[in-house]
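All protein chains but one are shown at their positions in the complex.
Chain nomenclature is as follows: A and B, assigned in order of appearance, with residue numbering initiated at 1 for each chain independently.
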Amino acid sequence: MEPIDQELEEGELELPSQPMSLNMGPSHPAMHGTVRIVMELSGETITKADVQIGYLHRGFEKMCERGNWTQVFPYVDRCNYASPMLNNVGFALAVEKLLGVTVPERCQYYRVVLGELARIADHLTSQGAMAMELGAFTPMLWFIKGREMIYDIMEEETGARLTHSFGRVGGMAKPPSDHFKPMVAQVLPRVLSILGEAEALLLQNRIFMDRLQGVGKISAADAIALGWTGPCLRATGVPYDVRKAHPYLVYDRLAFDIPVGQEGDNWDRFMVRIEEIRQSVRIIEQALEQMADQGPVNVDDPRIVLPPKDEVYSTIEGTIQHFKIVMEGIKVPAGEAYGYTEGCNGELGFYLVSDGSGTPYRVRIRPPCFAITAGLGGLVTGLMIPDVVPTFGSLNMIGGECDH
Amino acid sequence: MSRKLIEILKERFGAEVLETKSEHGDETAVVEARAWGKVAKFLREDPRCEMDMMVDLCAVDYPNREPRFEVVMHLHSIRLNHRLRLKARVGDSEGDHAELESVTSVWSGANWFERETFDMMGIVFTGHPDLRRILMYPEFVGHPLRKDYPADRIQPLVPFREGYEKLPPFDHFEGMSFGRQVFRSGKVD
Partner (left out) sequence: MPTFKLDGREIPFEKGDTIIRAAHRMGIDIPHYCWHPGLSVAANCRMCLVEIAPPPGQRPMQLDILEWDAEKHDYVVAKKPKLQPACQIAVAENMEVKSESSPEVEKARSQVQELLLLNHPVDCPICDQAGECRLQDYWLEHQGTKKRMRDEPVHKPKAVVFGPTIVYDAERCIVCTRCVRFSAEIAKDPVLDERQRGNLTEIVVSPGRLLDHDYTLMTEHVCPVGALTSSDFRFKARVWFLRSARTLCMGCATGCNAYLDYDPRTMTPHRHRPRENMAVNQYWMCDEGMLSYTRVTGDRLLEARIAGRPSTFEAALAEVKRLFAGVPKESIACVLSAQHSYESNFALVELASKFIGTTALFTSGKPKGKRDDILIHEDKNPNTLGVKKLAPSARPFDQLLEGLLTGTYTHVIALGTDLPGQPELLEAPLSRAAAIVTMASHDGPFVRRASVALPASTWAETEGTYINSRGMAQRSERAIDPKGESRPAWELVALVGRTLGYATEWKKLKAVRREMEPEASAPADRPVGA
């Protein structure tokens, strides 16, 4: 039998001396969504990183130019699929800004509560996923357990766990259900206790701490210049939160703190998100208390809001109203507006241009992830390959949003 | 609050500020395309403006207008907490000569936003360090967000990328060969 290395020439097995390129993703367990990072390595240290996105590009902005304004809601659901309710509310607020209408107070509280629930769910998911990527599988199950409780509320209220399409211009698809308040009030303490248990598993864990602390640091000035917002910016110590800086809905009536970090590293980003969950719980508790049990949810304008179904079937007025809104769409006056809210990853902006017809002329989404992911390349340069995983995880890049 | 910004801009740049308006609580200033970089730098550095964050940059296509594209930038100041929408108009009716100075040197975050605007609308940012497509693949033909790009257009098939960013560890003669099928690059007749 011939030896297998018979034809091997000398030197072929030597390690290459030039920098090695390594391709991480687009299909990689740690690249949530689908992102590709092409890295140039010197040993195990990353000397250059090119982050390539677009694998989840679905032409969101182009699609929006084809339907009417209401038909955008299912699309925004699928932009940030970890917290679709916040996107729904953000888009509805932007269109309402352009229309010049304000929804009734009850609806504003409703939107706040649903939005903050979505924020909690999002933070739980993203931090759970990050922990899992670092080998901590059990805490992930804990986090997901908490998230599922919130998804149950969402399902009860909207009919769907994930893609609710629940927002409407000028209100919500349905008023809050009768048992909405007790349901939320019951779930919140359980979520908090689950969070406490998961924290106990992670925050004392040497491996977890070592892989987060001091890794993926960014200065406040750099973060601002990159356009970072949300928890990632606050982790660098900048207390910028759209809910405080430019209050919308009823956030100015609710007391909550903005958690900030100091170092701007992965640990700070993790801790800011964990603390934000607690703040969101605070917000929800106050909002539930202040929210009226009765009263209208939708604005009283036949040009914007659909009539009740029984009227559509039995009266000509209802039929006409339904027909006009469904077939021609809500007529948004010509103009432009930039509506921005605090999404779970930062400032979620919608820049809308209307030509006065029932179809949007241009819907521009400003996804918070896009600016944050833009900074990823710089962040991991100089780190080691395994550091990419927690750094990427702590940024919480959401593919659907980042890639439009 | 940010109406003051418009006054400052008008005072500093005079006729180069083509148009200003404020609607729905948003302040807008349209500036000459030539002055784009200059205005951006001023807004970033002037202590009264201190627009340290570039929130968003995109473009809107108006095929019947000349210049055809509006490049729209949203700025924000963290400390002074004010906002401004800055616009410039570029490009002829065919969509050519849409060029604008890059502001990546002013805000590093503009890098990807400008790449996206180039990708989607075909606006060339001069002085951009790395202007390539970002959401679309390199072989994509056209710019999808232009109004004259039909939503149902079918793109040509991309030929196999021979040698394109092929990474050394994965070539067929390297690494461990077991359990891996070797796909020879190149066309199948």
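The criterion applied here is as follows: contacts are C-beta pairs under 8 Å (C-beta built on N, C-alpha and C of every residue); 3 or more make two chains touch, one makes a residue touch a chain.
A quick note: this is a predicted structure, and the numbers were derived from the prediction, not measured.
The shown chains contacted by the absent chain are A, with contact judged over the whole complex. Screening A:D152, A:D257, A:E289 or A:E328 against the full complex identifies A:E328 as the residue touching the chain left out. Think of the hidden chain as still there; on subunit A it touches residues 301-303, 307, 311, 313-321, 323-324, 327-328.
In the analysis below, only the chains that are shown with their structure count from here on.
Residues of subunit A that touch subunit B in their complex: 16, 20-23, 38, 52-54, 57, 59, 61-63, 65-66, 97-98, 100, 222, 224-229, 238, 240, 245-246, 335-338, 340, 347, 349, 351, 353, 361-362, 364, 366, 370-371, 373-375, 403-404.
The touching residues of subunit B, when paired with subunit A in their complex, are 23-26, 28, 52-56, 58, 60-61, 72, 74, 78, 81, 85, 107-113, 116, 120, 133-137, 144-145, 149, 151, 165, 167-170.
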